[in-house]
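Right, subunit A next:
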Amino acid sequence: MKAKKKVLHVKNILKELGIEPERVEMFNVAASDGPSFVDFAREMDKKIRELGPSPLNEKYRKKAA
Partner candidate 1 sequence: MNELKSGSNLEKVLKAGHFAFTGECGPPKGANVEHLKEKIAHLKGVVDSVNITDNQTAVVRMSSWAASTIMLQEGVEPNFQMVCRDRNRLAMMSDILGVYSMGIRNMLCLSGDHQSFGNHPQSKNVYDIDSIQLIALVKKMRDEGKFMNDEEIDTPPKMFIGAAANPFADPAEYRVYRMANKIRAGADFIQTQCIYNMEKFRLFMKKAVDMGLHEKCYILAGVTPMKSVGMARYMASSVPGMDVPESLIKRLQGAEKGKVAEEGIKFALEQIEEFREMEGVAGVHLMAIEWEHRVPEIAERAKMLPRPKI
Partner candidate 2 sequence: MIIADRKPINEILYMIKDCKKILIVGCKGCVTVCNVGGAKEVGILASILKIARKKEGSPIEIDEKTIERQCDNEYVETIKDIVNNYDAILSMACGVGPQFLSEMYPEKRIYPALNTTSIGGALRHGVWSERCAGCGNCVVHYFDGMCPIARCSKSLLNGPCGGSSNGKCEVSKDIDCIWDKIVRKKMQEGRLDDLLVVREAKDWSTARDGGPRTSIREDIAE
C-alpha cells in the first residue's frame, strides 16, 4: 500500500515535469513466481521501447531539436 502511494507520487511528479508517467510502474510478484517476473519485465521493456528514449537523454534531445 505504502509503496503504491509512493509510486503514484513519483508518477505525478513526472507528469508535472512533462515526462511520461508510464516510465515508472509497480507490479506485485510473489518471490517464488519467476515466470510472472519475466512477463512483467517483458511488458515493461515493450512499453519503454514504444515510448522511445528518455527526454532526459541528451542525444535524443538534440535530435528532436
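Assume a contact is a pair of C-beta atoms (placed from the backbone, for glycine too) under 8 Å apart; a residue touches a chain by one contact, two chains touch by 3 or more; residues count from 1.
Basis for inclusion: all candidates are chains of the complex that A comes from, given by their letters.
Note that the structure is predicted; figures quoted are calculated from it, not measured.
J.: Only one of 1 or 2 touches subunit A in this complex; which?
T.: Every other option belongs but stays apart; subunit A touches 2.
J.: In the complex, go through subunit A and note every residue touching candidate 2.
T.: Subunit A residues touching candidate 2: 13, 16-19, 55-56, 58, 61.
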